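I have a structure I would like to understand better, so I am pasting it below and will then ask my questions one at a time.
The complex appears here without one of its protein chains, the remainder shown in place.
Read from first to last, the chains carry the letters A and B; within each, the first residue is number 1.
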Amino acid sequence: MSAFLTVGNLSAVLRGNRQRVLRSVSFSIDTGEVLGLVGESGAGKSMIGKAILGILPSAIEIIEGEIVLDGQDLQTMLPADRRRLIGATAALIPQDPLTALNPSRRIEPQITNRLVDILGWSKADARVRALELLNEVHIDNPERVMASYPHELSGGMRQRVLIASAFAANPKLVVADEPTTALDVTVQKQILRLIRDLQQRHATAMVFVTHDLGVVSKVCQRLSVLYGGKFVENASVPDFFAGPTHAYSRALLAATPKYTDPDASLVPVDEAVIEAVAAEVAAADEEWRHAR
Amino acid sequence: MLDGRGTVRRPLGARLWLSGCWLGIMALLALFAPLISPHDPLAQDLFAGRLPPFWVRGSDPAFLLGTDSLGRDVLTRLIHGARIAFAVALIAGLATAFVGSVLGLLAGYMRGWVDVLISRLVEIWMAFPPVLFAILLIAVLGTGLTSIIIAIVVIDWTRFCRVVRAEAMNQSAMDYVSSAIVAGRPRRDILWREILPNVLPTIVVLLTLEMGIAVIVEAILSFVNLSISTDAPTWGGMIAEGRTSIHQAWWVLAFPLGVLFLTVLSFSQFGEGLKDRFDPVLR
Partner (left out) sequence: MHDSSGAPKNPAAAGVLVSAKALDVALPDMAAKPVFGRAPLIRIINGIDLDIARGSVLGIVGGSGSGKSTLGRALLRLIEPAAGTIEFDGLDITRLGEDALRPVRRRMQMIFQDPMSSLNPRRRVGAIIADPMQMHGFDRIDGRIDDALDHVGLPRGFRSRYPHELSGGQRQRVGIARAIALEPEFILADEIVSGLDVSSQAQVLNVLAGLVGELGLTLAFISHDLSVIRRICDQVMVLQRGSIVEYGDVDRVFDAPQAAYTRELLDAIPLPDPQQANW
């Protein structure tokens, strides 16, 4: 079957200075597949996830390219239709479990609202589904959690709630935006396993945004490395960790901490490598400007 | 290379320039009022009463903005009024800022009983209705410019105190304060050298707002005749007089009202503009 999500030649600019922040990005994801988007801060990895979900900040404007979700081109749709399609097929697991939940509302409506408002479920059905999901994310006492306020839960617990709420409407695509960055390692491991289990069980297509190559190796089948809003390497996970082809990816992998091999990890990235990849991005920009 | 840090330039705020120009002109007029103004602010000429401004038929070119019902030149009185308004704004504003900020800094940085004492005082103070408080104070102190300034300081220091206290508390929690302690800097030094510079932008913005408020308070007290002597040229007094003859001579009311409005607006915009322009963190 054809890909569930296809992003073709997507470019976005900052409205202020018209600088490109996404540079002709193309990729596709099949049902049941997880693609990792990896890069350092400012590489534009989160922006791709936001572009897919239609939640880019207003300072950023998509200027060309297509995002085809479930066979429909989002860029050519009416905004209301686009929102409906995204609401019914896609979901987000956000980075910060603290700010992603409304502090003044109980957990229950925060999970069920979408089911009731967008999918037209009855309140009772939505509640049953919410309890079922909290069970699925291994929350022991779902009744009590549903009646709690966010500040009464621990960070790991809040992230479980957010995962439950992301999978509530049986989405076909989930965008996970650094979902474990704010958590302790032991909790991170549980959460990553949970996301992986749910994704496999529901055969969800997933975009997994992270800066951590260790995390990528655990949950993704393929990955793309970004620099300056441009893909510099696309590879399958086994191939990549056997030996990245691009010099920048190699440097990134060598800089990643690895306690089992302290001498071969945490290698500082050579200035020359950064300059080379920046030059590569600049050259691609030049070419793109010519083509227009 | 791809990093935009430091290259983003903020537009040279138009509001800073517009408000700055207006305040500058007003300040110069106030400073040189006796040299500039075409007439004596107190000179009455009942035969030249209620002359309209220059573009209206029946005006006298000697009185550009017309005269009031007693035949006093409106332009002259506006210029002299600026004198009083600016004196009040400057002295009352700075004094209020000083008193409120020092107490706020101490409360926010020292915490403990100092904070409890100052905060309780602020809470009690703010329970008094400010206008009644002002009238009461003037009644005790007697009318006059000094009384007005004292009344403004006594009433408004709480405005600075509360905001500065909160900001000082925020800044005290920052690690650069811990790092100054690690470096061995004495506690009182940290307040002036580390915290004050970071609270200063807030104080400056509040100060300009306070100057605007001082101008308004002075105008209100003049309006209800609690300022300096009734025929002295104050904007508030002019507005009070203009109100009685609004149907016959609108300009007596309109000009001081407009000038008052623009001046108060300029003060607040000037503060915001200064912050945008000169705060290294925002820049």
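Keep this in mind: a residue touches a chain if its C-beta (ideal position, glycine included) is under 8 Å from a C-beta of that chain, and two chains touch if they have at least 3 such contacts.
Bear in mind that the values here come from a model prediction, so they are computed numbers and not experimental data.
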{"item": "Contacting the left-out chain in the complete assembly, out of A:L213, A:L226 or A:V281", "value": "A:L213"}
{"item": "Residue ranges of chain A at the interface with the undisplayed chain", "value": "40-41, 155, 184-189, 192-193, 211-218, 237-238, 241, 251-253, 255-260, 262, 265-269, 274"}
{"item": "Missing-partner contacts on chain B, residue numbers", "value": "3, 5-6, 174-176, 178-187, 193-194, 197-198, 279-281"}
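The rule we apply is simple: only the chains that are shown with their structure count from here on.
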{"item": "Distance between the centres, which are taken as Cα means, of chain B and chain A, whole angstrom", "value": "51"}
